[in-house]
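Here the complex is missing one protein chain, while the rest keep their positions.
To keep things simple, chains are lettered A and B as they appear, and every chain counts its residues starting from 1.
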Amino acid sequence: MTQPLLTLKDLSIAYRVGDQDTIAVEGASFDVQPGSIVGLVGESGCGKTTLARSLTRVLAGNARIAGGEAIFDGRDIMALSERAMNGLRWREIAFIPQSAMNSLDPVYTVGTQLAEVLIRRGGLGRSAARTRAEELFEWVGIETNRLGDYPHQFSGGMRQRVAIALALALDPKLIIADEPVTALDVIVQRQILDQLRELKERLGISVILVTHDISVVAYVCDRVVVMYAGRVVETGPMAATLTAPAHPYTMGLRNAFPDLASAAGELTPIEGAPPDLASPPPGCRFAPRCPFAEARCRTDVPGLDIYDGDHLAACHRIAEAETLRARAVASETWEAPA
Amino acid sequence: MKAITVIGARLLQTAFVLLAVITILFFMFRLMPGSPLAAYIDPNFTPEQQAELMARFGLDQPLWRQYLIYLGNLLQGDLGESFFYRQPVAERVLALLPNTLILTFSSLIIAYVFGVLAGAYLAWKRGSVVEQICVPLVLTTRAMPEFWLGMLLLAVFSFGMGWFPAGGTRPPGAEYDSLWALYSSADFWWHMTLPVMTLAIYSQGLPLLLMRSNMMDVMREDFVTMARIKGLSTFSVVIRHAARNALLPVMTSFAIAVGYQIQGNVVVETVFSWPGLGRELVRAVSTADYPLAQGAFLMIAVVVILMNLVADLLYAALDPRVTHE
Partner (left out) sequence: MSDAVTSKIRAPGRIARLRRTLGSIRLPLHDPLAVIGLCIYLFFILMAVFAPLIAPHDPNEILFTSEFALAADLTPGTDGYILGTTTLGRDIFSQIVWGARSALLIGLTAAFVVALIGSIVGIVAGYFGGWADTVLMRLADVAFGIPFLPFVIVLAAFLEPSIWNVVIAMALVLWRDTGRVIRSQTLTLRNRAYVEAARVAGSSDLKIILRHIAPNVLPLSFLYGSIAIGWAILTEASISFLGFGDPDSISWGYMLQDAFASQALSKGSYYWFVPPGFLIILIVSAGFFISRGYEQILFPKLDR
């Protein structure tokens, strides 16, 4: 087994609202192998974006790392000095934002913004930066003469390609992509996802892909990390996890999305809403919405247990997963949560 | 192509506003009570002499004819003749315009440089004690009557300490060969200090508050967060990205501020006996020198209207989202 590129151990992130701490991410642990795409999936507000952003250590003003480590290439990101962290940013860990429209500065041309990173962060000279920028545009499939255009002159899909070019600029080891295709139509989505896969295959870059869309995970990811209400509830190889989920939340999630791969199956939403993280329920946080919840689910917090090899899930009824899966397929199961 | 149409439409609108203001001005001055020549006519004049004078100024014509004549004269740069100076209004007004513009621009440049920097700083310090004290303080400077501030500065620094002259542009009896010699003399700058300070203190609030609130909005934008994620230096994040974007509307407001300032100059020029358009307007109105009043008003209005146009064009020129459509 190769050394993981990134190992999260018990990472917690808290927000301060008023005089109260809200734990947005609690005890998250998972690995990212070199040259793999890991899907970080969950409903909005489950902490996946906060978790992904924490790897750049650029958090909202009221957020802080509350504990745990993130070992990247042998160093704990969370313990690095701000100066050392800044050395890591973009050179080793780059970021593709959800909306490239808002993430590109409207008053500079995209060429200028590429050059800014290449010169100021990559130490390239002006002409070398120009050559590299053209190379990057060719790589993502945009004509090089558009380097002189402003962000608003590009279409949504094109802007996302610009964002990818920007992320690639300094040959990072890890790219964090935060909902990179959410705002795009399906055909463009597929093109962008193909491009992410190419990153991995041709350049050996690892990607953490944050998404709420399980079909995106199915299309492009090697591994999947499912989050619910700030906790990792299931993690494993993509195919195994999606075909044979061990956590009821993942089972429900799968029912709620049209399958991009098979384009079949009935849509069944999960009843209810995620809990308020300011006062989460005791025990398993999914219990209030879980059709299979038992008494202990409401009192004891389940830990991540091995389901099958490196496929882990945090469920008290992990041993009965196969039976639950069979019941979860029926939409009546989800209509009246226990 | 599209940009040209927009600019064309804006120019047309400017021309329309200018014509409308000229028209309002004309009728305002003609419809006022009393003979427009009251100040001009010596009581000893015979009715024949009065009639002759009326004819000389075209006042015997019907109103609409007078209006057309007025417009025609305007097109030739003829603003009439001042009753008081017995000299063409255009000449007088153009001679005073530079004095007013110097005062306006130098005070606004100081106000904007200070306001932009302080506004960015206060945005950076949001929530701090400094900010909570400074913002109401700045609002208070916006609430000051400009002339009162001028009076205060005069009382303290001129009459009290004797550091600065009490008014005018030059020491009594001083003569200069040319305007250039006057403007480049140390005395001129000496005389200018207090009025410029007055106007600058009053004006800095606008760019300051605008910059501060824009900056606070921009700091929340995704591209500023992205700049931090890129590992760019604090300088790059704050100046190259945040301030550059926050500055756009502030730059535009400069032109608008010139338009406002030039109206407000009226009182400050009076306090400091500064020979500018504003003080001339007040004097002309007080002495019923209507052609001169009309001319000075028109000149001020032209600056206001042009600056409104400049503001729009500047906005378009500075924001690539408008320029490169």
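Keep in mind that, in the parts below, a residue touches a chain if its C-beta (ideal position, glycine included) is under 8 Å from a C-beta of that chain, and two chains touch if they have at least 3 such contacts.
Being a predicted model, the structure only gives us computed values, none of them experimental.
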| item | value |
| --- | --- |
| Chains shown that the absent chain touches, full complex | B |
| Touch criterion as defined above, residue of B:L103, B:I262 or B:V310 at the omitted chain | B:I262 |
| From B:L53, B:L117, B:M144 or B:M251, residue that would touch the chain that is not displayed | B:M144 |
| From B:M197, B:M216 or B:L318, residue that would touch the chain that is not displayed | B:M216 |
| Option from B:A111, B:L232, B:L247 or B:V271 whose C-beta touches the chain left out | B:V271 |
| Which residue of B:A255, B:A293 or B:A316 touches the chain not shown here | B:A293 |
| Chain B residues touching the omitted chain (full complex) | 13, 16-18, 20-21, 24, 28-29, 32-33, 126, 136, 139-140, 142-149, 151-152, 154-155, 158-160, 166, 213, 216-217, 259, 262-264, 266-267, 270-271, 278, 281-282, 285-286, 293, 296-297, 300-301, 304-305, 308 |
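The rule is simple: only the chains that are shown with their structure count from here on.
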| item | value |
| --- | --- |
| Distance from the mean Cα position of chain B to that of chain A, given in whole angstrom | 55 |
| Footprint of chain B on chain A - complex, ascending | 56, 58, 86-91, 95, 97, 99, 102-107, 109, 116-117, 120-121, 149-150, 152-153 |
| In the complex, chain B residues that touch chain A | 221-223, 225-233, 236, 240-241, 244-245, 248, 319-321, 324 |
